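With one protein chain withheld, the remaining protein chains of the complex are depicted in position.
We just call them A and B in the order they show up, numbering each chain from 1.
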Amino acid sequence: MGTFDWKVIYDNFPFLMQGLLTTFELAVIGITGGMLLGIIVGMARLSSNKLIYYPATLFVNFFRSLPLLLVIFWFYFLVPLLAGRPMGDFFSASVAFVIFEASYFAEIIRAGIQSISKEQMQAAYSTGFTYGQTMRYIIIPQALRNMVPSLLTQAVVVFQDTSLAYVIGVKEFLRSASIVDAREMRSLELYAFIGVVYFIFCYSMSKLSKRLEAKKGIAK
Amino acid sequence: MLSYDFKWSILWADPYGSWMLEGIWVTIKLGLICWFIALFLGTLIGTLRVTPWKPFRLFATGYTEVFRDIPLLVQLFFWYFAAPRILPHSWEMYLYREIPNSEFWIVVVGLSLYTSSRVAEHIRAGMQSIPDDQYNAALSTGFTQFQTYWYVIIPYAIRLVIPPLTTECLTVFKNTSLAMTVAVLETTFMSQQIEAYTFHGIEATTGACIVYMIITLVVVMIMGLVENRLAVPGLITRR
Partner (left out) sequence: MIEIQNVSKWFGSFRVLENVSETIEKGQVVVICGPSGAGKSMLCKCLNGLEPFQEGDIIVDGISLNDPSTNLIKLRQKMGMVFQRFELYPHMKILQNITIAPIKVLKVSQEAAEKKALELLERVGIPEQAQKFPGNLSGGQQQRVAIARALAMEPEIMLFDEPTSALDPEMIKEVLDVMIDLAKSGMTMVVVTHEMGFAREVADEIIFMERGKIIERGTDVSFFKNPKSERTKEFLDKILLV
């Protein structure tokens, strides 16, 4: 075992940072796409129309019972097939993330809306509001406030999940580190470094989420 | 659409079928071993997080935060590639040469530690939702701190946390798939191995999907039975 040699990180810094950038790109796509799709599916899960409710429920239960790694592989094979031509690993990974994470966002959103008591709806109805007005002015504003900590936590999960794109060759942060490692054989320094970077980011986001959760408690 | 003809028979044809079965067995072994270690460790750490002694609490909090804020894959890579470097050379050689399946056991270390931090969080949340007066009632009858936790708090908390623990058990089995990146021959690895030999990626991956869905169903059923067995009127009731 040699001495610690942090120079390897200094030398390869630009390359590693490029990987980190890719990680952020993938995370942003996963979070925004996942949330948008998640809102649709989440509200569909609350519908009393069976034609809307059952497909949404199937969607959510299907993806939540599978490992993300497998879903990434699946879309890696499926996307070029559907598109008719190779689409690149980043694109396939993005599709996989958006769809997979949407099933988790959908549940957060559904739970958020359901957490508002039936009596709040009745109070709004009793003053003559319609369903639409009740949702718009009373239920959804409250639900959003309640959901923010969980949404933030899930965003952190997406950020961590991007590391799985490693398996189909996407040059995100983890893979960049392993590429350097293959060349330089400085595993300890490299993996410790990326571990610390991930930790700093995720820890601060989760602290933020806890603070928002506490503030929410006071506002109520 | 790219022309593609589906060939589902690869899933059971020789030798692919037996590869899959081997892989499934490894997944189940890995999942169960990690789950039980994580349950034990996690209960310990989770309890430490709510004890009145600050050093224990700080340690447990640090433990939880570190394992939760670093991606699992990065952790596995760390244990597999980086950690052995810290060991003295002879230990490292022993690890790689003498222990059969060393990569399996390295993943056990990594996945158990990771999962135990998540279990700890659930246990902590469960314990903190137990009303203070339960502690006070037990202490007022002359129990020591330890007795209070052992006889009153932990049994109560366990029943409260069965639903989140069910989710965590499912997560462990899903996370075993990450072991494929460090050459553990489990289900996902095998499905991609089959793909490499037959070029029928969709069938192979779908086959693996079905395996995980079955595992999910079985776990949910078993945990449902456990929940019913432990059910207490007013706390959780029989469904």
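Basically, contacts are C-beta pairs under 8 Å (C-beta built on N, C-alpha and C of every residue); 3 or more make two chains touch, one makes a residue touch a chain.
None of the values given here were measured: they were computed from a predicted structure.
Just so you know, the chain we are not showing touches A across the whole complex. Considering the full assembly, A:T130 is the residue among A:T32, A:S47, A:T130 or A:S204 that touches the omitted chain.
Only one residue in the set A:T32, A:N61, A:Q122 or A:S204 touches the chain that does not appear here, and it is A:Q122. Residues of chain A that touch the chain left out of the display are 117, 119-120, 122-130, 133, 137-138, 141-142, 145, 218-220.
Following the convention adopted for this analysis, only the chains that are shown with their structure count from here on.
For the pair chain A and chain B, the distance between C-alpha centroids works out to 20 Å. Those residues of chain A whose C-beta lies close enough to touch chain B in the complex are 1, 62, 65-70, 73-74, 76-78, 80-82, 84-85, 156, 160-164, 166-167, 174, 177-178, 181, 187-188, 190-192, 194-195, 198-199, 201-203, 206.
Those residues of chain B that touch chain A in the complex are listed here as 1-2, 4, 65-66, 68-75, 77-78, 81-83, 85-89, 92, 170, 174-178, 180-181, 188, 191-192, 195, 201-202, 205-206, 208-209, 212-213, 216-217.
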